[in-house]
Every structure is written in C-alpha cells, then in structure tokens.
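The complex is shown incomplete by one protein chain, all other protein chains being positioned as in the whole.
Chain IDs A and B follow the sequence of writing; residue 1 opens each chain.
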Amino acid sequence: MPSIPTSRGRSGVPEMGEDILRIDGLSTRFFTAEGQVNAVSDLDLTVESGEVFGIVGESGSGKSVTAESIMDLIESPGEITDGSVEYRNSEFADAISENHPGAVDDDFVDLRQIPKDARRSLRGSEFTMIFQDPESSFNPSLTVGEQLAEAVEVQRRATANPRSTKARTRSVEYSFGSLIASTVLDSQKFIKPASKARAVELLEQVGIPDPAKRADEYPHEYSGGMLQRAMIAQALAGEPDILIADEPTTALDVTIQAQILNLLKDLQEEIGMTILLITHNLGVIARMCDRVGVMYAGEIVERGTLEDVFDSPTHPYTQGLLGSVPDLENVGGTLQPIEGSVPSLLDHEMESRCYFADRCPKAMEECLEKPPEFAGPGSPDHRALCYLADHEYDPEQALPPGYFEDEEVAPDE
Amino acid sequence: MSDSGGHRTSDAPLVEVRGLQKYFYEQDSLVDALLRTDPVAVKAVDGVSFDISAGETLGLVGESGCGKSTCGETLLRLQEPTGGTVHFDGENVFEMQNSDLKSFRRNAQFIFQDPFSSLDPRIPIGRSVREPLETHDWPWTEPDVETEATVRTDGVPRDRVAVSVAADIDKVVTPENGVATATVTVRQLASAADSGEEERGRDTSDTIEATVEEDLTIGVQTDGDRIDVDVSVGRSNKQLRKERAAMLLERVGLSADQRDRYPHEFSGGQRQRVGIARALALNPDFLVLDEPTSALDVSVQAQILNLLSELQAEFDLTYLLISHDLSVIRHISDRVAVMYLGEIVEIAPSEKLFRNPAHPYTQALLESVPRVSTAEQDRNIETLSGDVPSPRNPPSGCRFRTRCPKVIPPPALDIEQPAYRTVMDIRERIENRSLDLDGIREQLANEGKSTGTDELVRELEERLIDTDLDRREAENVETAFRAIANDEWDRAAELLRAEYESICETVSPELQDANDHQAACHLLDDRSVAEHRDRDGTVDSRE
Partner (left out) sequence: MISNRTISNLKQGLSSSLLAKLGVVLLVLLVLMAAFAPLLATHDPTRTGSFSDTGNPYPPPGFDYQTTIAQDGEFEQVTVSPSSDHLLGTNNVGQDVFSRFVYGARVSLVVGLLGTALAMLIGVPYGLVAGYYGGRVDDILMRIADVMLAFPALVLALALIGVFQQSTINVPDPIVMAGLAEGMPETIPIPGTVTIVAALVIWVWFARVTRGEALSIRNQEYVKAARGFGVSDSKILLRHVLPNSITPIIVLATIQVAVIILLEASLAYLGFSGTTLSWGYEIERGQDLLRTRPWIAIFPGLGIVLAVISVNLIGDWLRDALDPNVEGTERGA
C-alpha cells in the first residue's frame, strides 16, 4: 500500500511534543455597517507538533474565525488587527530569514510579518484546511481526480523549489495561452500524469473503494461521507504539517462520522500530522483530542488537556456546556442549560467585564473587571480565564440576580 | 373525535400506524409518460408499524435517508400516503374528509426542524402564532351550552340584583356538564366607589361593586332599587386570539411585546420557541417533532428540550420525536424505534434499547456515537463499511445485510464472520457488476504488466480481499473472478450464490412479536428476544 511521506521525514518540522504553532494576542475584527464586530479578541494559543488540539465553542464563539485567521482567509470587511501567528519550521525559517530577518525568531516565523505571497504559499503545503460542507469545497464541473491532481501538482512544484515561494503558483503553465494550448496538446497539460496517479493513490489511502474509477467521477456522484474523504485526500495532497479541520463531521451521519474520525486518527498517527480540530460536539472532542481550548465570545476561556477540561472544568461556561449536553453515558435528570444567550460581539456593546458574567451562576463583584488567565488544577497546561481558578466562589460577593438585565442582548441570526 | 383538551377514555393507543408506505416517484412527468419510461419508486417509507400511547414519547431514530421525517409527515397526512393506515384516537386518518380532517389538524401538530424556514419571514411572529387560531375560528362557542351565573351578595339583598349572562361566555369559560358558569359577587361598598383602575372583571356604580372571577367583562348599573349586572366576554374574537398568542409566547419563554417583530430579528432558539408556541395554539393532544433541536447550538438545545418536557407534563401531550441524535432521543423518549432504509428494525422501551440493543444496526449506531468522557479515546469502534444503499433499489431480504457485521452464513457452512463479510461484499460487487475491469486492465497496462486473466484475477484478489480466506473460500472466489474476467458475470454470481446464500437476503425479517422489545433480525428467529436480553447485548452469531 502506497504511503504518504511522514512529516518526520521532511526536514524542518519540529519533533513531537515541541511547539509548532504559537499564536499570541490575535485579534480579528469585522468592520460592518452595524459597527465593529470583535470576532476574536486577544487570543493566545500554542499547538504542539503531532498533537490533536480541539477548539470547542458554539456559534458566535469565534472558533471558525480563528481558523480562518491562521489560514489567512480573512477577507474584507474582516481584518486581523493585532497579534502574531508564529509557525515553526527550520527550513522555512531559513528561507525567510534571507529577506525578512525581522520576522524570524529562532525557528519560528511570524506569519503576520512576512509578505502576503509568502504567507499564502504555505497554504496547501504546510497548512491545510477542511470544512464542514464537502460539497461546496469541490468544483462541481471538474472531476474529483482532476482537483486532487491539481493539489498534488502544486505540492510537487513546491518541493522542487522549496525556497521559492513563487514557484508554486506563478509559472508559465498558469497563463491563459497555456490553457488554450493544453486543451489541444496533451503534453502541455498543467497536470502531469504522475500527479494524477498520486491522486488515485490518495483516494485509496482515505479508503475510497475503486479509486481509479472514482477519480474520474464528479463530486455530485459521491455520497457525503465519500466526499468528505475526498476532501481529506485533497488536504493530504499537500503533505501538510498542520491540518485545520472546521466541523469536519457535523454534516455527516453518526456512523459515517465514526468512519471519518477513525480515518483522521489513523492518518494522523501514521504521518505525524498536527491537527487543529474545531467543533461544537463534545463527543468528537473526547474521541480525538489530546488538548482542548474552550472558546466563548472570541476568547479562549479555558484550556488544558482533555482530562483537565472534562474532569475538572473550572470556568462556569465549560461546566455549563458539559452539564447541558445529553450524553449516552449519563442519563436521566433534567439538563442544566446555560441561561440567556450569546452576547453581542459589537465593539460598542461589549463591556469591560468578564463576557460570561451575565449568564454565569457564580458571578461575583470582582467579575465586573475582566479576569486574567489563572492556572487550574491538574496539568500545567490547564488555565482558565476566571477568578474561580484562583479562589473559591464567595456567595457574599455574588452579584444580585437580574443585575445585567438592562443590557442589550443581540438578536442574532 | 375528542375536542381540544379532551381526555381519552379508552385504553387503545392514541396513534396506531400499520404498514405505512410512502413512495416518491421519479421519471413521472408528462414527457416520461409519452416516452413510456417507467416511473422509478423511491421507497422512502416501506411498511412501518407502531403504536403510541397517550402521554408517552416515542423516539424515532435513524440516519439520513432512512425515511423518518417522511414517516412523520405522512403520519399527519402532510404528504399523501402510498399505502397503509394510521388511526388517531380510533379514526382512520387517511379516510378523513373536510371537517373531520380539520378536527384532526387541531389535535395533531407538527414542529419543524429548521427554525429558519418554519416561520413565514413576512409575517410578524405574533401573527404566525395566531394563524392556527384564525384558521379554525377559535374561540368556539357551542350553541348547546347553557350559560349562567352563580351570584354571591355581600351587603346587598339578592332580590335586588338582576344578572344577565351572554350566551357565548363558553369561549372563555370551560363548560361543565354542558353549562358555563360565571361567578359573580355583588358588594355594597362603604363609600362611593372611586373607580380605581379599569379592570375587566370589576365594575362599580355608586356604592355597588360587582366582580366576576373568570376572565370576563362585567358591567353594573344601578337604577333606583334595581341593580343590573351583565356579564359578557367583552372582547372580539380577534382580541381573544391576540391574548392567547401573547400567553403562549410567554409560556415558551419569550416576551409578548415582541409579537410584532419579524422572524429574522430572533435567534434560532427563539424562533424554535415561536414554532412551539404556534403548535400549542389549539391545545393539541399529539405533537410530531421533527429534529426540533438539530439546528440549534448545544446550550440552546438544552433549553428547548427542557421546555418540551415541561410542556408535555403540563398539557398532557403525546410526542413522536424524530431525530438522528441518539443522546437527545434517550433523554426524552419512553420508547424508541430505530429506522433503516424505510423500515423499522427495532422498537423497544428506551432503557432496554440502549442497554441491550438487539439489532446489529442499532448496536452499530450506538457504538458510533462518541461519548463525552475521557475514556472515549480508548474505546474501539467497529465502524460500518460502505454507504447506505439507494432507496430506489433496496437490497432484497434484510435491507441491512450489505453492511451488517453479523450477516448469517448458510447453516451448513462453517466460516468466520470477517471472511463471510468479505465474500458477501464480493458477491455484491459481482451481482451489481460494479467492478471496473476495464479500468483495472488499463492500470495494469500503465504499470507495464500484462492484462491477461491471471494478472487480472490477482489484481482483483489484492484489491478486494482484505482478510484471510480459507482455502475453500479462496478457491471459490478465484473461480468467480476468472468467470467475470471472461465476462461471465451471471455465472460467477450464481456460483457464489449457490455456496454462500444467506437467509438474510432471501427472507425479509419481521419484527418479532415478543413483548415490548422487538427487532427485525434473523439472528433472533429461533429464540425470543427475552432470551437475548439476558445475554447482555451480544448475540451468538456463530462467529
């Protein structure tokens, strides 16, 4: 069975357990007609090489925007206003330090400080993303094989010229003239047969039966589960170091979801890829992740290992989330929903207090001032953005019920 | 047919479904008729039977394409059925006409999945909630019902008081034994009354005060010695409807002042609440809830589920809950039915099903759900292979057999389950002719190998056989491959069929009749489900 070259085999990638991605103070804002929306505010995040890091949050928490910020997919009216996104790869750092020494710190390169082209050249090869809806990720008028081969081809060029960020996408072959030529002359085709063969290999790797025949089929001929596999194959074509998966199984049936999650886990173990898994499904998090970050209102309110967050949740939002999910394991009793609704992310409507205070059953006087991150019980990775991580809840200090009632709550979509 | 809020007296189940069928026909247009193309039937629901008792919640669970939503819609006759019967409170739903049907629609309601499209975007939510009331011309007044008043006096001689009661107060007051009664109190006040606040149920004239307990309008006039009191509803039907809508909105946790807002001004969870309020407007007995929380965030889901539980208790409701989310189903259902490709494969009380699933599909389904626990990563899941077959052409016999990890080999055969599954998969491919021999030949050619029969067979073996096969199996499979290399598909199929045909493909399993836990699986044929239950969930399948 053909295999995918492991990250370990490629030079530049840090060892297992070492940091591969360091995000510091990331803020992404959207400047809309209604005002400035603070989608992500001052976010810190560290991901270790070879791990599966889960970001769990509901709609409006900013989890998808975080992923898009890392991938540099934020378009107007959105903008990354602050912060650094440091990616660690010794080879890439060497290549960059020639022209932009200021952006390099040891083996880390701050992606926000290098030119856009250089940053975007990482997409597909070092960073790759898969999305919730596989159907809209594929061009319906090209066969799946062609699209996969395209991804392979880009990667081929990149590895041929590792230092040139241009080689991957700027070439004669991409011009209009060559498009015309390629329809007439087979030899001029952008996609070489070798890439096509690799595409079929990839389809097989992700468990699609009859990959050769499937490669010539169009996306609409695939079922949902198969298309998601194809999307994973496409993501793998670039032999990425970091895979960002945004709700990869939300749209799938539960039995198919199990297949896809197993596949991701197997692939990850096999090639040592780092995965950033974003989802609202706590069960998926439990199944896949080594470490977890819980997002609310654009911030990570609690982070730590899986055990930290699931067994000793410190932030009341995390506790609320865990208590409000019906689970097959613990049955019976009423669910404890979190009262109220998600806060407005409009800048002029956000207060300087803890963003969760208006829904928190344990809100205290001091919560009117935004808490810093404190260390929580358990592993040294466990931290929570809550005073309760620092000291016990003091009922004397509790804010009276109805304290926040005059505040505007956003009727979101 | 019982009226709104009426109580059932019989012990028969509230809803009885027998052999329900709903087929959608494709290739059925005028042009196809002219070309004499046969319509293709998509068998969304193909023979479903179950009962629902008053007050219980039946959960209907299955994955996409199993037909559960269609089942729910057809049950309420939102789609016309292709076959089968549904009895609601003893009456055949599919034979109802006009007024009976309208009556049925009052008593059986549907709550939709998508809070974003279940409300008309151009109609303010208050109006949407009122729509069912308007359609059925609520509130009703029965001409047969008599109206009267019980009068109490305090400091006033009874014979001075003349009370007249409007004939339609049964719109507001529930009649008992055919009589709607207003409770009136007439009091002598110490001093000339100040009118105080305008209250509907209270009126004064000079020093006489008259009050009515119920939600009615009272007026009092003194004329010399006589005191005339009249009791009426005092509001138009439209106002009554508005009041009811306001009450419903409050009951589901929204504010009545928001009644003039449009749906897009609300969040998903709030819209779903509006949908619930609307469904409850006419005080139905039975609600079909189609994925009521699937489109909502996790924390909002909890709010809605709690609300649904409360409402069920308060209004004595019966629920059919349709969902693909097993955790939700388990949380709120009394009994559960599992659907696969248009049929019910297992039905049992909730706890029994989740603790001791009998049908292999149910087992697979339960296994697949990731648990919210730190031990989850160590749990080994056997995933189902392949995809759900097309409902246009469901597999013969047991529809799950193409993916079943416990498919039954012929009794005489001694074979391991994984090997048998492999052989069955190969049989499936051969029978459907879904092996791309030309493609394989092409690929062999590209690799510089020969494309003769031997190579072809070897290639097929490599691709399709992923477990160890005994010699007998390996030989049979090889013979079959050689046959298809010679384009003798039918012969190959027949060869393998003769050896490996399973009861699962020839005989369609029926729901076993044993007690309250039924499963449609041949594994349970010769033994009762009760026996199976004792075995803690694993069934001996000759592995």
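As a working rule, a contact is a pair of C-beta atoms (placed from the backbone, for glycine too) under 8 Å apart; a residue touches a chain by one contact, two chains touch by 3 or more.
It should be emphasised that the depicted structure is a prediction, and the values quoted were computed from it without experimental measurement.
In the whole complex the chain that is left out makes contact with B. Within the full complex, the residue among B:Gln258, B:Gln443 or B:Ser508 touching the omitted chain is B:Gln258.
In the complete assembly, the contact with the undisplayed chain comes from B:Leu119, out of B:Val17, B:Val48 or B:Leu119. Where subunit B meets the chain that is not shown, the touching residues are 28-31, 73, 76, 78, 101-102, 105-106, 109-110, 112-114, 117-124, 127-128, 131-132, 135-136, 257-258, 260-262, 264, 275, 278, 282.
One rule holds in what follows: only the chains that are shown with their structure count from here on.
Put simply, the C-alpha centre of subunit A and that of subunit B have 35 angstrom between them.
By the touch criterion stated above, subunit B contacts subunit A in their complex at residues 63-64, 264-270, 297-303, 305-306, 309, 324-328, 330-331, 354, 364-374, 376-377, 379, 381, 383-384, 387-388, 434-436, 439-440, 442-443, 446. Of all residues in subunit A, those touching subunit B in their complex are 58-59, 197, 210, 212-213, 223-226, 253-259, 261-262, 280-284, 286-288, 306-307, 310-311, 320-322, 324-329, 331, 334-339, 341-342, 411-413.
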